[in-house]
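Encoded as structure tokens, the structure appears first; notes follow it.
Removed from the display is one protein chain of the complex; every other protein chain stays in position.
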Amino acid sequence: MRASIRKDAQVQPLSRKEGPSRETKAKRIAYLFVLPVFVFFLVIVAYPLLSVIWDSFHDKNLLNTGDGSFVGLANYVEVIRSEYFVQAAVNTSIWTILSVAGEYVLGIIAALALAQGIRGRAIFRGIIIIPWVVPVVVAGLTWTWMLTPDYGVLNSWLVKLGLLDEPFYFLGEPDTALLSIIIVNIWRSFPFYTITLLAALQSIPRDIYEAAALDGIGPIGRFFKITLPQLKGVSIVLVMIHIIWTSINFDFIWVMTEGGPVHSSETLPIMIYRFAMQELNIGLASALASLLLAFMIIGFMMYYLYLNRESDHREGM
Amino acid sequence: MILMKKGLRLLMYSVIIASLLVGCSANEKSVSGSEDQIVLDFWTAWGPDSREEEVGLKVIADFEKEHPNIEVNVQVMTFDMLYDNIITSINAGNAPDISWGLGEWFSDLNHADALLNLTPYYEDWEDKDLIYDNVIKALTVNEELKALPNYLGNRALLYNKDILNEAGLEGPPKTWKELIAMGPIIKEKTGKYAFGISGTGVRAPQELIMYLAQNDLQLAVEDGSGKFKNTWNENPEELRRAAEVFQFYKTLLQDGVIDPNGRSWGHQEEDTNFSLGQYAMVINGAWMEDTIEEAGVVDNLGIAPPPENASKATYLEISPYYIFKDTEHPEEAWELIKAMLGEEYQEGANLYKSPRKDIKGEGVWAEGYDGLTEIGAVFPQVSLGKVTNDMTDAVGRVLLLEEDPEKTASWLGEEINKSLEANGQLSENAVRSE
């Protein structure tokens, strides 16, 4: 089908000839198409964002005890000096890195298994998608219930198996709260990786594998020599997006522990919420939010530069 | 050109769809707001299927019958959500007309100038003398009454007589020491924990302020000019007593007096587990009558004053109704509050915790809570948003992070002063608590 169309196009080549008027028209259409989206973003993202940055330099309190005066960097200083900032930053990194790593590993294993030509794979695929469809709140509630010390099924099993002497309050202990939420997050998020990677796997031409098999390369060698490099592009995008989504995630932790006990599972977004809604200090919340945003942009720029250098490098070769 | 037109038409369609949607909502609003019907937004945190809810809805239905032009729009939320929504709505200028809330929010809401001055209405009220004077005083700032009490949540020691008998104990503990001593005995004889605490949520700071008061301590002392200060770090004797309070928490845990999970219990877990007979004693409010009756497990209950240490004290919770300043119908809102303070609701839902002197009830609940108001400690009138969080953290630091009690006490004192300073309420003067 494609071939025939291409042939038609060759018969009547018409691009480039019509000159600027066509280009202007295209421009007008292009702008018209993106305009509604742009307006949405101005109102819902850009304007609030600017007001956040503005507020971060002012003494502003939700219940108007702040006088709204310009305070320079005072809010930033207070945020960085605040007792739980370092811990929250570390927690955010742990939360993000462990979640994304776990999701990726589970995601790729499940995708590889699903890509094998075996019977019943549609059913398995369906089952594996399920966690991703579960609302975070429901996932949080269900796992909280399973992890409950008194009546929770997981605790009861661990005790029966002799792995625990007595029920352990996973979400209530500072050492395990964050890790428990990470596991639940991995459970809910890995199917997205699986689906995406499965799609990418299925588009790898079969003949590469066959050639490698002929060369006597075993399944494991093929995975590292062919599959992984072929998945590199998709994987980078997938991981980058999830690093961003995970590090700014709010609801998972909020639903399960609200950042507790004693701030042990508090990440920066939770801290923003606490500053804003509990201490009502919009200045502090905005300063922290701006900091988080700055981290993100720096990270993104570094990634962008790396990509550019990589492609320069390739072109240079 | 045709192309442009089609593009435009599509854009127009989407605009039309959008405006239709907007129109819908505008309509919805005008339906409820128009005519001469007055709508009162009333937010509350009634428990599901509780007596409060049952009686409350009935009183409101009767109220609507009596005032055919008023419609009461009741929204039931949890306390957390209530707080978040009140704060955001005040900030956006669309607060409800009336809300039930915690006493801990009083200073913040008053500070934000969000509350209606109720004094003129109160002065004309025929039943005003029926409300306890000290309660009215606690809700009055600069001679303006800024809230009315819904109930008085005094805390007493509730004990399950069956468990105590089974453990061979004669009566409830009168001091901290006796309570701690009972822990291992009860655990050994019955397999149950002796006592319950709440380490998270709204209840945790309420319990902490009570234990502090039992050790003659105040969170912050007023200097006579409306400013406050925490004095623990200036006064070694006070710091020692504060550390003793946190050591008390620690001992409860170490000696197996409390269920280790109590460290993370909210008020629901504390209440439910007691009403299911899973531990022997708790310091709690009279609403437990409803909870215990509904669970139908504990049928041999005793009520005593809370155990003391340096002095007799309990926490006096004044649970208020707030009327917000931005209400367009202050008269009608006041009428509704009057109905909620009327005999029907107070007898039906607040029989043992009514702020009305004429409603007291009888029997074990009435006697158990009698006379506790005099030894009740209340929160100081300062912004408490961060202070109550810090208090919960302090309990967590001792129980979960196993921090040294003296360090925790000193830390909490500092944090309270920081918070006072941030809100411009810190006293410069050297103040001494008596």
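Miscellaneous remarks
Labels for the chains are A and B, by order of writing; each one numbers its residues from 1.
Note that a residue touches a chain if its C-beta (ideal position, glycine included) is under 8 Å from a C-beta of that chain, and two chains touch if they have at least 3 such contacts.
Basically, contacts and distances are computed from a predicted model.
Look at the chain that isn't drawn here: its UniProt entry, checked against "Carbohydrate ABC transporter membrane protein 2, CUT1 family", "FecR protein domain-containing protein", "Glutamyl-tRNA(Gln) amidotransferase subunit A" or "NADH-quinone oxidoreductase subunit J", names it "Carbohydrate ABC transporter membrane protein 2, CUT1 family".
The residue touching the chain not shown here, chosen from A:79, A:100 or A:139, is A:139.
For the options B:75, B:235, B:254 or B:373, the residue in contact with the chain missing from this view is B:75. In the full complex, chain A touches the omitted chain through residues 2, 5-6, 8-9, 12, 14-15, 26-27, 29-34, 36-38, 40-41, 43-49, 51-52, 62, 106, 109-110, 113-114, 116, 118, 121-122, 124-139, 141-143, 145-146, 150-153, 156, 187, 191, 195-196, 198-200, 202-203, 213-214, 216, 219, 233-234, 237, 241, 244-245, 248, 250-251, 254-255, 269, 272-273, 276, 282, 285-286, 289, 292-293, 296-297, 300. In the full complex, chain B touches the omitted chain through residues 2-3, 6-7, 10, 14, 17-18, 21-22, 25-26, 28-29, 43, 47-49, 73, 75-81, 84-85, 88-89, 91-94, 96, 266, 268-269, 272, 276.
Operating definition for what follows: only the chains that are shown with their structure count from here on.
Spacing of chain A relative to chain B, judged by their CA centroids, is 38 angstrom.
Chain contact summary for the complex, chain A toward chain B: residues 25, 28-29, 32-33, 35-36, 62-65, 149-150, 169, 171-174, 260-264, 274, 277-281. Within the complex, the chain B residues that touch chain A are 3-4, 7-8, 11, 14, 84, 87-88, 90-91, 108-109, 111-114, 199-200, 260-261, 263-264, 383, 385-386, 389, 393, 396-397, 400-401, 422-424.
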